[in-house]
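A short worksheet on the structure shown next.
Here the complex is missing one protein chain, while the rest keep their positions.
Chain lettering (A and B) follows the sequence in which the chains are written, and residue indices restart at 1 in each chain.
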Amino acid sequence: MSYFEIKDITVTFGGVKALNNVSFSVNKGEIFTIIGPNGAGKSTLFNVISRIYEPGNGEIHFNNQNISKSKPHQIARLGIARTFQNLELFENATVLQNLLLGRHIYKKSNLLNELFFTPKVKKTELEHRLKVEEVIDFLNLQHYRDIIISGLPYGVRKNVELARALCTNPKLLLLDEPSSGLTNEETIDLGFWIKDIQSLLNITVVMIEHDMSFVNKVSDRVLALNYGEIIATGLPEEIKNNDKVKVAYMGE
Amino acid sequence: MQLIQLIIDGVASGCIYGLVALGFVLIYKATETINFAQGDILMLGAFVAFSLIGVLGLNYIVGFALTVIIIAAFGFLLDATVIRQIIGQPPFATVMLTIGLGFIFRGFASIFWGTDIYSFSTPFSGKILQTSGLVISYVNLSIIIGTAILMIILFSFFTFTKIGVAMRASSENQLAAYYVGIPVKFIFSLIWSISAGVAAVAGVLLAPITLVDTSISLIGLKAFAAAVLGGFGSIPGAIVGGIIIGIVEQLCGTYENYIFEGVREISAYLVLILTLIIYPRGLFSDKAEVKKV
Partner (left out) sequence: MRFIFKTKYDQDISVTRHGGDRFWYSLLIIGMLFMPLLIDDFYLGEISYICILAIAGIGLMILSGYTGLASLGHAAFLGIGAYTHAFLLTHGIPFILSIPIVIIVSFLVGAIIGIPILRLSGMYLAIATLALCFIAEHVFIRWEHFTGGNRGLAVPYEEIFGISLTNSAVFYYLCLFFLIISMFAAINILRSPTGRAFVAIRDSEIAAQSLGVNLGIYKALSFAISGAFTGLAGALLAHYIGYLAPDIFNIFLSLTLLLLIVVGGMGSLHGTIFGAIFVGFLPQLIAICRDYLPSSIGSQPGLEPMLFGMILVLFILYEPLGIYGRWIKIKLFFEMFPTYKKQTFKKQKVFNKTDRV
């Protein structure tokens, strides 16, 4: 069995099939990209994986574990972290607080010792902080540490969201359109970071992306989705030259 | 026979709840805000009707129509001047805003009209219809028939008139409505005015039963139960929910000894809480079903 596997997932919204028997598998350590025109069901797929939507049928396996019955809040503990297409940051908190929330699954304190803020709580807080600082250094966020999210430019916010996902120490990272809304330079940086995430941090990456040149540069394998169905899988070059994919994007 | 009698009385008071709930639903569907001042607008309607009919001595029908027009215009202005400023802010802000407005209306009413309890004569006052053991007051009858007529008018308006269809479109999808050239802001104000007008109708119909004072604004809170029971997005749901609440209240009042003392006063709230816990989507929800974990 592969590292991460989607089996026969079907999702129906009021009679419309957003995903129809979608199955694919991702190998450990690869960068796997999902492409497809708007409304193809890409984000729905992510929402199924993070258990926000209940699929009609099908199973999801990760690391030899069936996660189709897990609760949404248990997914992070299994080692799956994600970002969102339209940014779901904690708008009225600082960057630091946002990143510290990425450490929530490693919380050790309970209400009683938090009430008195015992030395033990303080110690674990400092440990979390050290990990967060590592991520801050990794993604160059030093300048923004104490700034409230709502005052940050879009590119930085996207970066913060990626950083927050990394703070959970994930094994599998789901990125929903990481390059959308970024400037050219930011996209180039992002490409390097994603490569580094793969090679230095040993994290498997599944991402949804629109920018084809970015996809070709970064991904190991690509899957094309249209109207909730898989139309092609393969290496980036194969997908680029696939006729069905061309039709899906350009029309007949 | 007693049961049928209870149900008829329940339906009558339930229609009032339903009408107020209808106001909630219209506004909620369009703008996703809940107007906590709906009951206070009903109260204003009753007071205005009292001034026109009881004080100025206008004919009941004329006074009724004028009241509805005045309150509807008031609703329009309320949206255009105050509510519009807050669209897009978190729900908490709109809740607080409309609660604050409710207090202003109530305070205004007690300053302007005083704290006395008023009544005005209607063509239905004091008359009853007696058939085979049933006693139905004309007032109750007027409420039931009035609600039915209003429903037919609203239904035709939303189905057959261009502006009614535009309203439905804006409720379904604001952005799309905007793109096809529907003046969304104007439409929203219009929805506020309709919902205020409906509340005014409820206020005038209710006035002969409860008499007119500031405490009738509390009806608004019970109407929440009706709206929630009906699914908060459905117009027939609001009326049916209201009628169910009305009947439950009557039954609880009569059989109080078998349940517990004083159950009548809180029965609407109990139904509300139970609905939210057991079946939060309500009876007539029109939401597309997306199963969330």
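Note that a contact is a pair of C-beta atoms (placed from the backbone, for glycine too) under 8 Å apart; a residue touches a chain by one contact, two chains touch by 3 or more.
Everything numeric in this text was worked out from a predicted model, so none of it was measured.
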Which visible chains touch the chain that is not shown?
A, B
Specify the residue from the set A:E91, A:D137, A:D196 or A:E238 that touches the hidden chain.
A:E91
In the complete complex, which positions of subunit A touch the hidden chain?
50, 52, 71-77, 81-82, 84, 88-93, 96-97, 100-105, 107, 109, 111, 114-117, 121-122, 125-126, 129-130, 150, 164, 168
Where subunit B meets the chain that is not shown, the residues are 28, 32, 34, 82, 85-93, 95-97, 99-111, 114-115, 214, 221, 224-225, 228, 232, 260-262, 265-266, 269-270, 272-273, 276-277, 280, 287, 290, 292
